[in-house]
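Here's a structure for you.
One chain of protein is taken out of this complex; the other chains stay put.
What follows is chain A.
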Amino acid sequence: MNLLRYYLRKVFTVLRNEVLVLPSRIVVLLFFLSMLLIPLVVDDPYFIRILVLTSIFAIFAASWDLLSGFTGQINFGHALFFGVGAYGSAIMNQHGLPHWATIPLGALVAVAAGLVVGVPCLRLRGTYLALTTLAFPIILLGIVFAFPGLTGGELGISGLTRLSTSRTVTYYIVVVIMLLSCAAMWKITDSKIGIIFHAIREDELAVKAAGINTTLYKLLAFCLSGFFAGIAGGLYAHFMRIAGPSTLEVQMSFQVVIYSVFGGIATIWGPVGAVFILVPLMEFFRLWPEFRTLMFAFVVILILLYMPGGLLPWIRNKVEEECPRCKIRNLVTRRVCRVCAADMR
């Protein structure tokens, strides 16, 4: 009982001193809570479906950010991991494995794909790396068509088992995995590994000079990113009940880049927020089907024109500012820093 009381007090303290002091953290808390509570108040299967797909793409977008945003390994073929996760899960499911096993196993296959891509790409940087990665899902697409007996060819593998027969349970499975995955990715970027990822992006030579094996860390970034993208792919395959060539299409790779750039790269929460804005927005644009893509493009271009760092960092910078002394973020209205009491003016 005392232990429970201790933990409750600790949670309350963290909430009061760390979360409720910053609008961005309040928004994240509200996001977590609302995602968990939505099915209790909304019963619309279409709305739930959109949220499920949005959550899947949120994992996918955040995984791109982990690799390309944080480590600077620009990947224009991220659909490879998604597709490998989807096909991996589908093939195993076809052979009788249940989805709770196929999704993590599919993600592990995507990790292997991360190694396959990562190793030859280690020597490449910038544009060369981006263009090389672009080729990998196209190569895999060729393999998919070359072995229709295994992959289903142009049809893909259909008739996969559902995540659950209940839409609400499916929602909770996907949303909980999304929240945990995104939290894990955010935690990774906030850890020592994340700092090294950051440093590799900024100045790889300096990191090497510090005695850090950058090759290992870049491979680690490819594998971690592949794992989370693979999880997204597996969830997608089981939710859609099909893993087809569309999971490997170039459009899928570019979509994730758009989400990340729109939301703000090297943040994790930026791409997640962007997906939760852009996917429902695209659905809303169904009201004007002829102009749907045009309106989507207009919104993206407008945001990038006026907020080149991404929409969400721009909003955050409007309501919060960094302390010039201790670099801790404070509400923009504060006169002194909440931690070091430095003058914020």
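Simple rule for what comes next: a contact is a pair of C-beta atoms (placed from the backbone, for glycine too) under 8 Å apart; a residue touches a chain by one contact, two chains touch by 3 or more; residues count from 1.
Here is the rule we go by: contacts and distances are computed from a predicted model.
S.K.: Identify the UniProt protein name of the omitted chain, choosing among "ABC transporter substrate-binding protein", "Spermidine/putrescine transport system permease protein", "Deoxyribose-phosphate aldolase" or "Sarcosine oxidase subunit beta".
M.R.: "ABC transporter substrate-binding protein"
S.K.: Among A:28, A:223 or A:240, which one is in touch with the chain left out?
M.R.: Result: among the candidates, A:240 touches the missing chain.
S.K.: Which residue, A:154, A:202 or A:343, contacts the hidden chain when the whole complex is considered?
M.R.: Counting the whole complex, the residue in contact with the absent chain is A:154.
S.K.: Which listed residue, A:198, A:292 or A:334, touches the chain dropped from view?
M.R.: A:292
S.K.: Tell me where the left-out chain touches chain A, residue by residue.
M.R.: 44-46, 49-50, 53, 145, 153-156, 158-159, 240-242, 244-246, 251, 282-283, 286, 289-290, 292
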